[in-house]
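As you look at this complex, bear in mind that one protein chain is not there, while each of the others sits in place.
Order of writing sets the labels: A and B. Residues in every chain begin at 1.
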Amino acid sequence: MKKYAIILAAGKGTRMKTELPKCAYPLLKKPMIAYIVENLYKSTVIDELITVVGHKKQIIKDILNSRVTYAHQEEQLGTGHAVMMCKDLIKEPGYTIILPGDMPLIDELVIKDAIQFHENENNDLTVVSTKLNDPSGYGRIIRVKKKLQAIVEEKDATEKQQEINEVNTGIYIVDNELLFGSLDKISNNNAQNEYYLTDIVKVLKKDNKKISTYLLKKSFKAMGINDLYNLSQAESILRHEINKKFMRSGVAMINPDTITIGDNVVIEQNVTISPNTYITGNSIIKKNAKVGPSTEIHNSVIGEDVNIKHSLIYNSEVKANSTVGPFAHLRDGAIIGENNRIGNFVEIKKSSTGKTFKASHLAYIGDAEIGNDVNFGCGSITVNYDGVNKYKTQIGDGVFVGCNANLIAPIIIDDNSTIAAGSTLDKNVPKDTLAIARSYQVNKENYFKNGKRINIKKK
Amino acid sequence: MKKYAIILAAGKGTRMKTELPKCAYPLLKKPMIAYIVENLYKSTVIDELITVVGHKKQIIKDILNSRVTYAHQEEQLGTGHAVMMCKDLIKEPGYTIILPGDMPLIDELVIKDAIQFHENENNDLTVVSTKLNDPSGYGRIIRVKKKLQAIVEEKDATEKQQEINEVNTGIYIVDNELLFGSLDKISNNNAQNEYYLTDIVKVLKKDNKKISTYLLKKSFKAMGINDLYNLSQAESILRHEINKKFMRSGVAMINPDTITIGDNVVIEQNVTISPNTYITGNSIIKKNAKVGPSTEIHNSVIGEDVNIKHSLIYNSEVKANSTVGPFAHLRDGAIIGENNRIGNFVEIKKSSTGKTFKASHLAYIGDAEIGNDVNFGCGSITVNYDGVNKYKTQIGDGVFVGCNANLIAPIIIDDNSTIAAGSTLDKNVPKDTLAIARSYQVNKENYFKNGKRINIKKK
Partner (left out) sequence: MKKYAIILAAGKGTRMKTELPKCAYPLLKKPMIAYIVENLYKSTVIDELITVVGHKKQIIKDILNSRVTYAHQEEQLGTGHAVMMCKDLIKEPGYTIILPGDMPLIDELVIKDAIQFHENENNDLTVVSTKLNDPSGYGRIIRVKKKLQAIVEEKDATEKQQEINEVNTGIYIVDNELLFGSLDKISNNNAQNEYYLTDIVKVLKKDNKKISTYLLKKSFKAMGINDLYNLSQAESILRHEINKKFMRSGVAMINPDTITIGDNVVIEQNVTISPNTYITGNSIIKKNAKVGPSTEIHNSVIGEDVNIKHSLIYNSEVKANSTVGPFAHLRDGAIIGENNRIGNFVEIKKSSTGKTFKASHLAYIGDAEIGNDVNFGCGSITVNYDGVNKYKTQIGDGVFVGCNANLIAPIIIDDNSTIAAGSTLDKNVPKDTLAIARSYQVNKENYFKNGKRINIKKK
């Protein structure tokens, strides 16, 4: 017996008013559909995942890659029609869970529990229902003697039926053979000329199949996303859940409502996150680190006991015991060594630094390899670009680069050498050498007379 | 028949504890009273706007300019007295809507709808009422057989009347002739020796005039501002409404509670706003732009597909496809061309740049005109100030400015010229020219001995 999942992701999502197909739209920088696929994987109860794609399908495929098999729905003729497109992919006996692609809060617990229920009940069809304070707009669950009798759409519901607050979430678990058998019997003879997946309930009911409902207690998990305001509501729930989970596990957050953390971020114990901080992607924040305030970290690894404030770190790594910021910018594979101090107004890109490196202020380091115990002076720059190409800078151990120096790459500054402040270097510097390139100081007296400075600018 | 509006804005607002007169106090950087005036204009149903000013009246006048006519209330003798001051300005037959100047959430829909009601009912006086969970402190609407009988102030209300939760908002629509006729009959014979506008209800009731109430369903719209905490509550409502409106129209917001957007900002479809972002004034954010996190934009135009992060943009423009930040500062009429890259720790003021301009790091550009395809190196500076005056820098097309260069203005750097890194220039640079002003590099070997650097500083 094989267990399939079908994710419905062919729709456009017109009310989103954006250019992406709805299920590709990001929630905390991760596409909605990636949540569902990841949660299906985490549930460990599904053998094969099928995603029905249609509108701008390549975008969905680029997100999910080979994590799923694809079914194509060229014309969008309803949810029933979408599932029909999977017929050739579901050949083995078993059952299938069908999920809308715009329900990112359905987590692995719900999936596991609903499937367990389906098996325990020996159901032919399980309809996942939930109870809403305001059920308007949803299909109501009609019961006779507690048993599911029918699902009645809002527009077809009597006044009394409209008062029912148990609704259909649009998630089903159904026997494979019965699924496609019943889909063959539904029609598009309705207002929108669409094949509705819901109609299989009637068909299977008629055939006296065993149908019951799994009641999802936390109804917010079945929140479907229709527009960007809905998305922000789902995001709010998700953010609070993520933050609460971290706080419960020993991460301190100051003003957590201003802290935005993505679903795949890992944060270890005894970390403190200060206000207005934003951490996303596959970032890892290790033990005892302090991050924020006003810091953004994306796809980066922050080592133990690191301290980062008012900074932006993208696709980079900061090793243990280093401090970064305020107002520092690490990007594109910057690898910051242990015990470094990266201070204010410093940018480091595509470079690596050794231990106890310091660039405390106003510096740009690009395309550089830097050794241990180096001091990179205030205002100093790796001149890595000539308008056409980028070149490398190599700095050995124990080098002292004075302030406002220019190192014109490609250049090698060897161990224990010293660069005098204000020097522009275009030649390599051997070991133990002082390199200097500057003019002598001249003091011209009586330059200020009668309360005025004599103008030194050209005429 | 002429339609007037009177806005009561003469009060001090002692409980605000600030230096501005209350109605001038800003809500999301726009004065409270400007909301009311703008919404009266938007309603398109008013012919003439009169604002009653008194305390620090010049501040109110500087805000509203010629958008309204002014009546002066030199002494503050009550709301009835304030309206009396408008008598000479309301000469034609018709009616007048009277609004407190501290109700910034009264929008054009309320104004339009209440006036429509007044006309449909053929009322002599319409009192705008609303229902509150906690009506304490407000005048209660007393009805007999559903009809308005009286408005009873809190202190005069019987215990049973105090249970009434329908209250007077302080907004009235009233026939012009009856308004001033009834004001002539009210007295200041009360605890505060003030003329209360509310008293016209009694007078007109006695004269058997047609009076009814317009019930404002969304009571929060009638929130009056008494102190800065109230103001923050009104702001919270306004912010959520503004953000929701944008999200519903195709603007994505990540953690919208941390995003603060002013009332007059325009944001086009498919824009993404990241957390901790603050956009105010008459800013326009065009299609597909990405703004934030931690960004402030005021009175600026952000072009299509522009990407801005961790930056401050004031009174400036960024044209299409450019990127700004992190940690960039554009101000005072910076005009950034298309396809520019303005990187970290770059300040640009009162300058314009051509297409594909790059200032990627650590630069200051002030009072400059810059052509197309220019690269402005890291650490380079337009030296525009001699301690007394500011001077202009002109840079042609295709110029390459090396790193840590000083361009002492006034200076002209002509097309396709090159400035060597580390150069300080005080003369113009002709076309196609390399300008260089630096010393040769000298390498002094054996400068590092026995694990120590020889000191190069002066003794």
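Here is the rule we use: a contact is a pair of C-beta atoms (placed from the backbone, for glycine too) under 8 Å apart; a residue touches a chain by one contact, two chains touch by 3 or more.
Keep in mind that what you see is a predicted model, and the values were worked out from it rather than measured.
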*Sole contact to the chain not displayed, among B:T260, B:S274, B:N288 or B:T393*: B:T260
*Pick from A:R67, A:K91, A:K206 or A:R453: which residue touches the chain that isn't shown?*
A:R453
*Please pick, from A:L125, A:L197, A:I279 or A:I408, the residue that touches the omitted chain in the full complex.*
A:I408
*chain B residues touching the omitted chain (full complex)*: 16-19, 25, 28-29, 227-229, 231-232, 235-236, 239, 257-258, 260, 276, 278, 294, 296, 312, 327, 329, 345, 347, 362, 364, 379, 381, 383, 385-387, 398, 400, 404, 406, 408, 416-418, 420, 423-427, 429-439, 453, 455-458
_Across the whole complex, list the residues on chain A that are touched by the chain not included here._
243-244, 247-258, 269-270, 274-276, 288, 293-294, 309-310, 326-327, 343-345, 361-362, 375, 377-379, 386-388, 391, 400, 402-404, 408, 410, 420-422, 426-427, 438-449, 453-454, 456
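As a convention for this text, only the chains that are shown with their structure count from here on.
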*Give, as an integer number of Å, the spacing between the C-alpha centres of chain B and chain A.*
33
